[in-house]
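One structure follows; several queries about it will come next.
What you see is the complex with one protein chain gone and the rest in place.
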Amino acid sequence: MSERGTTSWYGPLDPAPDAGWTEAPPRKGFFTDTSICIGCKACEVACKEWNAVPEDGLLMLGSSYDNTGALGASTWRHVAFIEQPKALGPQEAGFAGTAAGPPGSDVLNRTADSALTGDRTALGTDSSRLEVGPAGLGAVDLGMPSMTLPGSVDGAQRTDFRWLMASDVCKHCTHAGCLDVCPTGALFRTEFGTVVVQDDICNGCGYCVPACPFGVIDRRAGEKGVTKNAGIAQKCTLCYDRLGDGLQPACAKACPTTSIQFGDLDELRERAEKRVEQMHAQGIPSARLYGEDPCDGVGGVGAFFLLLDEPEVYGLPPDPVVTTRDLPAMWKKAALAAATMLAGAVAVFVGGGS
Amino acid sequence: MAECHPVGFQWVMEAKARGAKVIHIDPRFTRTSAVSDVHVPLRAGSDIAFLGGIVKYILDNELYFREYVTAYTNAATLISEDYQDTENLDGLFSGYDAATGTYDTSSWAYEGHDGGESRRGAVDGAGATGDGEHEAEERERAAGQELGNRGANLEHSEVERDESLQHPRCVLQVLKRHYARYTPEVVEEVCGVPKELFLQVCEAVTVNSGRERTTAWVYSVGWTQHSVGVQYIRGSAIIQLLLGNMGRPGGGIMALRGHASIQGSTDIPTLYNILPGYLPMPRAEHASLRDYLGSIGSPGQKGFWTQAPAYTTSLLKAWFGDAATAENDYGFGWLPRINGNHGTYQTVMDMLDDKVEGYFLLGQNPAVGSAHGRMQRMGMSHLKWLVVRDLQLIESATFWKDAPEIATGELRTKDIETEVFFFPAATHVEKEGTFTQTQRMLQWREKAVSPPGDARSELHFFFHMGRMLRERYEGSTLERDQGLLSMTWDYLEPGESEEPSADLVLREVNGCHLAGDEAGRPLSTFVEMKDDGTTSGGCWIYTGVYANGINQAARRTSWREQGGPWLAREWGWAWPANRRILYNRASADPEGKPWSERKALVWWDEEAGRWTGHDVPDFPVTKAPSYRPPEGASGPDGLAGDDPFIMQADGKGWLFAPSGLLDGPLPAHYEPHESPVRNPLYSQQSNPTRLNFRRKDNLSNPPVTEPGNDVFPYVFTTYRLTEHHTAGGMSRWVPYLSELQPEFFCEVSPELARERGLENLGWATIVTARTAVEARVLVTDRVVPLDIAGTVVHQIGLPYHWGVGSDAYVSGDSANDLFALSLDPNVLIQECKAATCDIQPGRRPTGPDLLRFVEEYRSRAGVTVETGNALLTLPEATA
Partner (left out) sequence: MGLTEAFLGWPVVRQLTGNDPLGRGAAAQSARTAALQPRTATADRVARTVCPYCAVGCGQLAYVKDEKVVQIEGDPDSPISRGRLCPKGSASEQLVNSDRRKTTVLYRRPRGTEWEELDLDTAMSMVADRVADARERTWQDSDEQGRPLRRTMGFASLGGATLDNEENYLIKKLFTALGAVQIENQARI
């Protein structure tokens, strides 16, 4: 156990056989190529529809076209929208040389941050009503369109622009912190190498929530009996039920531009590397893969990405590390206690009958 | 396209991956721009100048596809000596009548032709009248839309041509003069597009056209929502004809339509001015079938429109069955006649004037989706009864209790006399039938389940409504009731008493033989239609959908089994005759050989003596390329072997339109009805033939040519978002869509935000002379102020999906409430893609305060019913 145990907690491995699946199929995963995402959010809806994930809030966030905000118990796919005053390779955004001032992206991004961290009342900055009559119009000049360029206020000019979109999802880590800390066996590794919560087993203890280095898994808000699976941990299952029937996950099937690609992880990694090379050749040197490296802090992920900027820009941790990295050492100390508990459990089972 | 048609956009992404250059021209940087190679922001309402600049670039640099242009377009055809261009008249064409605001189009005719209106008197020999009264009447009946799938008529197909393209009055030379002033500098001045960026587009379009390559233009129907909307499309048609991109794979102009079967509802129209298959509605002057047919096509012209008698007779046989006989003009007399504009906006005004008692809304939400929402809702409050058939309690169904006018006190629920019936409708999976998608393809839908409770399909509702009404009139001997009583109305399968059969309806639409051995056999093609009552067919262009007694629209052969998704002719059925690319004869050269192997589509097989290829040839299949008709031949027989545009009266693509259009034979840039910019091209500011309504409830903001315009200094435009659908009836009631875009918002540039003190995610109030609406603010770099002749013009973007009501999952003010009504003269579609407004931070006043707030704006701008309504804006001397 000791030799395999070490790799079970850290480093490269094929997780399904490691979790006891004999004759496991090739590991399945997602390659999300954000460079061809059109931000349509079909993935968000197809996911919710298939998995009966409830609607979770009618908030406008002011964060470009993102009103979803982040992954959570009732958001298993999330499309981020990032507006940047940067060029996208050879793309001509059409703004350079326009009669314009400094970019507004920073303003927008700041609002997004506060919208996501603050409460609803913090979102609306000005809720006062206009009054009738000139007084109500405030001190604003109602003259002809300004004859001076707005940008001339501080001399700045628009230069370039790009709008990045990316559909985020549970990473289905090789070393999944959520699974490692789950005390009930609700979270388990499937034969496809994915990580799935079993609704019927999860007791809502919430240990998994802080264990995720990506902040993906969460307990579902809502009232028990009213909201489906209220109180228990929820996240993407990579459509475990569909996979079992040879179907692809709902999001990947719906994706109009194949930004979300589903398949055998090995094949996806090859495809992704070629795509990066191609993009570099096309003059987009910022293209890079995220999460595909089996030697990273989570042993590589099952759902990896092609990004066009630093991970932080997309709200992704730059160097995620499984929270149970040091668990083997802790486990040794706990082993004795566990064995004692197990003996007790068997006794209860036999004594209690079926 | 990525924004509104994401799944269709997969093909653009695929083309891009294979090396295609994708250019996106749009005032706002959208999800399409995000993945395009080039985005060109331009001022809303300036597209004709942009397109005109490209035409000039092509002509100046002789980059047109000369062989194609000479052989397949009317470039060589001579125009009448009487024609005068906007170049000569400072923005008007010859024939303008200031009294009626319309053109006498006769001077735009081909040399040796009588004028554009030969169809009016071709049979009775009265000839064209060309007087202003007639032209005004043409506008009133949206004459342009009757030409939905064809060119207009010509008296005959004999034209004078100069194949050298040098004659000063040949179309190509006329074009050169007309576009002379559309220089890159002017494009920059009108559109706000830097010259370098514009030239980059010109180069891409021309380099990617010719024998080996084609360029496609794609527009969404925002292009039609201008007071010069038809001429927008004409602008791109001219480019595509010059570059040889029509009728060829990867070419064409694609209208991306926004409703599942809006193409079908034009083909089989619920439109006042046409009958199925783009046959015109009869007009008051059509006493007989002969009069009517004489107005459709002249027997002397070329092409398939000369067969209109067969199409019409077959339609009448389909509608009136055995009661339609040669003796009674096949029941033609039972059809109602039009004599003016009976379009939806006119009807709303008639409601306000208490001329209309009842109104059916069938999956339509005009309280939110039509321009000038207040007029729509006030109009409904004047009705005696309103029937709403929909899936949900849309705002148009509940206006009597929650319209914005209730809040302002203009309406009181207890005073509204309108009876409202809400009938729950069936969804697309609860009924069978065909949708016609945006490429003219019919796809049959299987029924999955029955609708719940009392929900029913329209088929059920109208079948039984017809049955009940016929029962009420049973035994009537009044002449007016005979059409209704004679109409065939047998849509129940044997043994069925409740559910009408869509399949039986589709069979009727297809048509069948009525006489001889073949009686009862479905027609295979409209070519089989006869004008002697021996065939029936409810929509001639759909004939063939039931060929061989098989529902061709239900075909579902996977693209994988058809060698790929291209054309995929065994999936569904496209009108006409399952042709996937229209006018595809033009994909081959005059000798019938593909212009290039790379772009081969159909070609002449000399050995077999017929046209063949990947697509169904859109040409008489055994007519050789070398065929020349004998003198005097007309109709299909009059088509030469190199006349690819088989529905056109001369077989050619029209660079210059000698008839059929009411506002000019060529597109000219006019400013929108409301614009903060003086037309830099002509003294004539806006389309001099647009249809305005001088009414107290339809006030306009002053255009730049009138005082007070500075009160409304900004341009705004409206659009859709991926997450919603039109007026929201099918998205704002759906939680998964509502949560993605929960609130009405405006998109503004950081510069405008600074100028007006707008904060991201704060509130803004947008004001016009009609009303004020409030929206959340989205400050974004995706909107950019434009430099228009040294002045900064700010644009505001408003998605139009929200409405004020009480039943939807999410609600909000409606952007469409902001518009005045000003219509394109050809098709009577409103201008709602460019207008002026003011914007202020904060929420709008509520209750009666809102009315006072707007009134205060009007008063400051000096708005009266005359504001903006002067059609002619030339200096006195010129006019």
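The chains carry the letters A and B, assigned in the order they are written, with residues numbered from 1 in each.
The working rule: a residue touches a chain if its C-beta (ideal position, glycine included) is under 8 Å from a C-beta of that chain, and two chains touch if they have at least 3 such contacts.
Here the structure is a predicted model, which means the values were calculated and not measured.
The omitted chain makes contact with just one of the residues B:199, B:216, B:356 or B:851: B:356.
Residue-wise, the contact with the chain that is not shown comes from B:259, picked out of B:66, B:195, B:259 or B:852. For the chain missing from the display, the contacting residue among B:183, B:418 or B:683 is B:418, taking the whole complex into account.
In the full complex, the hidden chain is touched by chain A at residues 1, 5, 8, 15-22, 40-42, 44-46, 49-50, 179-180, 185-191, 196, 198, 200-201, 239-242, 244-245, 247, 250, 253-256, 342, 345-346, 349-350, 353-354.
Methods note: only the chains that are shown with their structure count from here on.
Centre to centre, using the average C-alpha position, chain A and chain B are separated by 42 Å.
Those residues of chain A that touch chain B in the complex are listed here as 36, 38-42, 44-45, 48-49, 54-62, 64-65, 67-68, 83, 85, 90-95, 97-105, 107-108, 111, 115, 123-134, 136-138, 140, 142-151, 153, 158, 161-165, 256-258.
Residues 2, 6-7, 9-10, 13, 29, 31-41, 192-194, 196-197, 200, 676, 710-711, 713-714, 721-723, 735-743, 745, 749-757, 759-763, 765, 776-782, 784-787, 790-794, 809-810, 838, 840-846, 849, 852-853, 856 of chain B are the ones touching chain A in the complex.
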